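Everything on this sheet refers to the single structure shown next.
Up next, chain A:
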Amino acid sequence: MNPVGFPILTAVTFLPLVGAIALLFIPRVQEEFLKRAALAISLVEFAVSLPLFIFFDEGVAGMQFVERVPWIPEWGVHYVVGIDGISLFLILLTTFLTVLCILSSWRAVERMVKEYMIAFLILETGMIGVLGALDLVLFYVFWEITLIPMYLIIGIWGGPRRIYAAVKFFLYTMAGSVLMLVAILALYFLNGKATGEYTFDLLKLYQASLPIKTQYLMFAAFAVAFAIKVPMFPFHTWLPDAHVEAPTAGSVILAGILLKLGTYGFIRFAVPLFPVAAFKAIPIISVLALIGIIYGALVSMMQADLKKLVAFSSVSHLGFVMLGMFAFNAQGVQGSVYQMLNHGVSTGALFLIVGMIYERRHTRMIADFGGLAKVMPVFATFFMVVTLSSIALPGTNGFVGEFLILLGTFKANPVYGVFGATGVILAAVYMLWMFQRVMFGAVTHKENRQLKDLNLREIVTLIPIVVMIVWMGVYPKFFFKKMELSVQHFLYDIKARYEVVVPPPPGAEPPLDRKDEGADQKLVNTKE
Partner candidate 1 sequence: MLSSVPPIYFLIVSAVIFAIGAVGVLIRRNAIIVFMCIEMMFSAVNLTLITTSHHLNSLDGVLMVFFVMTVAAAEAAVGLAIFVLLFRGRGTIKVDEINLLKW
Partner candidate 2 sequence: MIELVWLIPLFPAIGFLFNGLIARWVNLDKRIVSWVACSALGLSFLFSILIFFSLVQLAPEARAAVPDKVLFDWIVSGDLKTVIGYKVDPLSIIMALVVSGVSFFIHIYSVGYMHDDPGYTRYFSFLNLFVFMMLTLVLANNFLLMFVGWEGVGLCSYLLIGFWFERDAPANAGKKAFVVNRIGDFGFLLAIFLIFAQLGTLEFNGVFAGAHSLDAVTVTIITLLLFVGATGKSAQIPLYVWLPDAMEGPTPVSSLIHAATMVTSGVYMIARCHVLYSMAPVSMAVVAIVGAATAIYAASMGLLQFDIKRVLAYSTISQLGYMFLAVGVGAFSAGIFHLMTHAFFKGLLFLGAGSVMHAMSGELDMRKMGGIWKRAPITFWTFFVATLAIAGIPGFSGFFSKDEILWQAFDSAHGHVLLWLVGAAAAGMTAFYMFRLLFVTFFGRCRASEEVKKHIHESPPIMTIPLIILATLSLIGGYVGIPHVLGGRNFFHEFLAPVLGGHPQEAGHTAFSLVRPAFASGGATVGSGVNMELLLMGVSVAIAVMGISIALYLYIWKTELPKRLGERFKTLYTVVFNKYYVDEIYEACFVNSTKRLGTFLWQRFDDGVIDRGVNLVARLMLWLGGVLRRIQTGRVQGYATGIILGAVIIILFLIR
């Protein structure tokens, strides 16, 4: 269904690329103009993505704004894109954060501004492409497209160990994706042999029935690729290096969106393609997620580098996301999706804030700070709000997500729920301790006495985030309305296909806590 009339999803996907090409024609020396042009392009992109939200029909569970064009018909590859309630918000988050990233790079990037902006815009295209793709080859292409600009951003404009970090990021992530490619091809061939139709179309492949053992292997392959991206313990070690060495905006977009591509991959690909394997994998994924939460928090606590602390806190937060997702009930999955958005906003903001302080002092070591709240009160206020969001204070967005996740997890498995809830304590500890060492106390270093508070550009960058933090925390219904049906459909679908293979024991509860019996009537056929 495409109420807008013209292929808006393709427009949203490729507009940044077109913008990047347009930037090619601007002479390299006109840096101000380049920055303004890039900002304008990203703002236009954000504006163009809003109709996706406005015209999104919350009564439909399947894919919307679907566009379908044959690409390589001989191989069953089509250009199929579409979004549902989950990808809708991730796309909006992408366009939202890209604006803020470009805004924050104004003074931070001094050399090769043109290439930087072009890389960013190409990255944006890649990310949105991943989120919209409904064909496995298309998805894979966009997935790999996101790697290269990120590699360049870290490797060229990054810190002292940028080459190591960039190569590590690239190879580690690629290793996972290559494994996934094998699984994609295997799926293609097996499905083709079974049904006679050789296709990479995702929605068709959902219906594929495969031998169980093969499902396990293929799920494992997809899961490894996505687990590296999320990042889940123990595949997380590329993240601290990548974050520390990346420029501020690179970190923001990395934490804000790129990590979510991993979790999105689980919820869109790994789990629905192989539901039986997914259910079997609940213990291992949940345990790894719990380890991620607690381990990430403990390690984060003792970091001396502010950015590394936030990097490990990302590991901890995304542990929550995975924990909720694999609870496979309405609250857990809804909380998981919501927390993906929350983390993008809050941790993105944290990196922006760290970037602001780095721009002033060119150090990220906590020991170099102290007592900054007196010198920079505006900054302190924004920092405090974002910190509170990060530790899931009720009233902020983080609480809604974490509460739903923990509730769902507890319902599914109380032991996991109890362990997950300890993350609540640990998060407060590491964040508040960090905040105190950086902002409170006496001003211990004389260099800190002269620091200037936030300028207008920085305030303008942070205000939208604070607005989102409060809005998403106080009135989440506004966002839930559009997500609900997609989440329900996801659960219904995987549980139904799981129970075909593993029938529930007699007398067990019905598989779904649906609000009304007529929910499946609302599941509109997804094909155009």
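Candidate selection criterion: all candidates are chains of the complex that A comes from, given by their letters.
We adopt the following convention: a residue touches a chain if its C-beta (ideal position, glycine included) is under 8 Å from a C-beta of that chain, and two chains touch if they have at least 3 such contacts; residues count from 1.
Values in this document were obtained by computation on a predicted structure and should not be read as measured data.
For chain A, the touching partner in this complex, chosen from 1 or 2, is 2. Contact residues of chain A toward candidate 2 in the complex are 168, 171-172, 234, 236-238, 295, 298-303, 329-331, 334-335, 371, 373-374, 378, 388, 393-395, 399-400, 403-404, 406-407, 410-411, 414, 417-418, 421-422, 424-425, 428-429, 432-433, 436, 439-443, 474-477, 480, 484, 488, 513, 515.
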